[in-house]
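Notes follow once the structure below has been shown.
With one protein chain held back, the other chains of the complex are shown just where they sit.
Per-chain numbering from 1; labels A and B assigned in written order.
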Amino acid sequence: MATAVQTVERENYLNSNYGIKSWLLTTDHKRIAMLYLVSITAMFWIGGFFAMMIRLNLLTPSGELVTADTYNKLFSMHGIIMVFFFLIPSVPAVIGNFVIPLMVGAKDLAFPRVNLLSWYVYMLGACVELTAMVTGGVDTGWTFYTPFSTTYSNTHVIGAALGIFIAGFSSILTGLNFIVTIHRMRAPGMTWRRLPLFCWSNYAAALIMVLGTPVIAITLLLVAVERGLGIGIFNPQLGGDPLLFQHLFWFYSHPAVYIMILPGMGVISEIVTCFSRKRVFGYEFVALASIAIAVLGFLVWAHHMFVAGISVYAALVFSMLSYLVAIPSAVKVFNWTATMYKGSIRYDTPMLYAFGFIGLFTMGGLTGIFLATLGIDVHVHDTYFVVAHFHYVMVGGMVMAYMAGLHFWWPKITGRMYPEGWAKLSALLVFVGFNTTFFPQFVLGYMGMPRRYHAYPPEFQVLNVLSTAGASILAVGYVLPMIYFLWSLRYGEPAPPNPWNAVGLEWMTPSPPPTHNFDETPVVTWEAYDYEHQPQEEVTVGH
Amino acid sequence: MATSDIQIAEHALQHHFADMEQQRETASFGMWAFLLTEVMFFGGMFCAYLVYRAAYYQAFVQGSQRMDLLAGAVNTAVLICSSLTMALAVRAAKMGKSKTVVTFLLITILFAFAFLVIKGFEYHGHWVDHQFPGPNFHFEPLKGPAVDPLHTEIFFSLYWVMTGLHALHVIVGIMLITWLVTVILRGRVSAHYYNPVDTVGLYWHFVDLVWIYLFPLFYLISKQHGS
Partner (left out) sequence: MAAPAHTGHIGSLKLYLGIWGLLLLLTFTTVMVAFVDLGPFNIVVALVIATIKGSLVALFFMHLRESSKMTMIVAVASLFWLFILLSLTMTDYVSRAWSTRLH
């Protein structure tokens, strides 16, 4: 039996060097992933705090917990933190950074120093953003619509925009690194068709990062210039068009949601195939669907502007294109399901989260189709229907995928197993809490409750209370992993190289891996997800 | 000397690359991918320009007629010359002629400064003529019908921000080339390892490229229209 403190004798990336300088000046992609893990977890809890304040305020119709102005700041800051400082970097910067070089058989990413720089840039952006928040916050919504943000708001718009501008560069650097790594650093024999789908998904997300982020960077810069210098290209009083801001903003911010979800889909692909012990059904389709989502995702942005004043002809075009972008996502859902069909399913925690993802992402995605339908959108735009839609895909989808990935690769990252019982309980709490929080919001939105209002008509109270109750359950579901993951670092069972019997280069290294990943560059001769030919004797967990 | 050329390359080889060829291709690909992000960064502004030029054409014509065409044309030529010297610097680096590389790089810096000086004079002129957007903005057309001054103000907003952002990139370019000169003087570059020269060169040519488009869009809208 393993004792509580069983240290791994051989050299790995964690024990190769001690001291704070060895972490803050590291160029090892695995250590940088851990730096990101700490930062992103902190930002998640800050964003979650704002969410808690929102839900508490909405317990009563008069919403008197905070003033209306403070409420505006709460949802703005919740959105900014969760979108820019949690969701966008989460899977790529934490899991992708760690696992992608291992998956392609490389010793590191293409540009290790740029990788470290991306973390420092992220931290700088986070510090600027948090400073703007503690010194008064911003109340424009994470969407910064003009001319309110440029002219009329009395809050720290420039500071908040600057924080996001800086964090955007972190995203661009990560994207550049991933694209170049996947093109140039693959081991011999690792052809594009043998690449794990996690790599395909992160590659597609990286394409979006690189193509889209610069546009929001320039847009926020223009907002700051307009606000600071009065140079107005978005202010109608100065001859400008506020819709131009929205076009430029959403040109990035819509593809941004695919930056958020694609890496999560990559995680699900890895988990579904492993825990069904079957090759992914339609590998090429899933790989190409990732690219299709990335490309089509750039063609649909004005569906956020249907009622803003764009021409109805443009609205028709964007509505049709928005239907199109659902197709590759649906292809992935069908393929995951087909992978599971006649597979040998194991219900470990990562797979539970994957089930949750598939169901909840599908619901969120389908409600997206409703929103893409002009006639429906006229009624539910700016209501809780939209809020529920994007929380289903982002929280029910993406955050579940992030949790799934953390649990799946935790043994590889730390060399320890997490406690399975507690993990399953947490997954259940997350699922129940999530649905209790957000399903009522579909109903509320359909019944007409507007979003971003601190108060509401009394007939909506029951559903709001239910939603807040769900949020508290959800919070517990997120707190528990914090505790048991930390616990596992010291007391968790030592993990073998391949606790899940998965196929993939990362599972051929020790847990945790040595600093240089591979003693010799691997030569890949097998197809992706070759579960049929996997050797029988593999070390399994705990037996 | 050939041996130390190779030693320089070996010293520069990073541990995660199989060979210098992979490192060189990776560095070049990485810089091109970065330039793609720069295209989209400026692209947002080109989009704004397109929208407003389509809507306020006459105002744009009149604003353009107040641009200092000679300064703009000379600056275009200056940047083209700087691109030549940069390309020749890269060429010399491939041939291992470090002294020549440094010479060409220093001339490139001189051209870059010349660009900034001319731009500075232009900006000063616009400022003195109240052509900076804001409460002090004031515009009289040289010829043609009166247009809404707000529309001309938008033209100048775009002018100041787009050329200003470009000038910032020129300044960054000067810093990068200066750094490059120090790297070469320290003997870190050879015919077998000239990645830094290559990548900085790519960046500098991109700066030239952006101006190649900014020039006609702001200075050459029309000398004939609006009369």
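To be clear about the criterion, contacts are C-beta pairs under 8 Å (C-beta built on N, C-alpha and C of every residue); 3 or more make two chains touch, one makes a residue touch a chain.
Please read these numbers as outputs of a predicted model, since none were measured by experiment.
Although one chain is not drawn, the whole complex shows that of A:Val66, A:Met123, A:Leu229 or A:Leu299 it is A:Leu299 that touches it. For the options B:Cys47, B:Leu110 or B:Val183, the residue in contact with the chain missing from this view is B:Cys47. As for the chain not pictured, it touches chain B at residues 5-6, 9-10, 13, 19-21, 24-25, 28-29, 32-33, 35-36, 39-40, 43-44, 46-47, 50-51, 54-55, 69, 73, 76-77, 80-81, 83-84, 86-88, 91, 94-95, 191-194, 201-202, 205-206, 208-209, 212-213, 215-217, 219-225.
Think of the hidden chain as still there; on chain A it touches residues 183, 211, 215, 243-244, 247-248, 251, 298-299, 301-302, 310-314, 317-318.
We adopt the following convention: only the chains that are shown with their structure count from here on.
Computed from the mean C-alpha positions, the centre of chain A lies at a distance of 36 Å from the centre of chain B. Across the complex, chain A meets chain B through its residues 106-112, 114, 172, 176, 179-180, 183-185, 210-215, 217-219, 222, 225, 229-233, 238-241, 244, 247-248, 251, 516, 521. Interface residues of chain B facing chain A in the complex, by the touch rule stated above, are 14-16, 18, 22, 25-26, 29-30, 33-34, 36-38, 40-45, 47-48, 51-52, 55-56, 133-135, 148, 150-151, 153-154, 157-158, 160-161.
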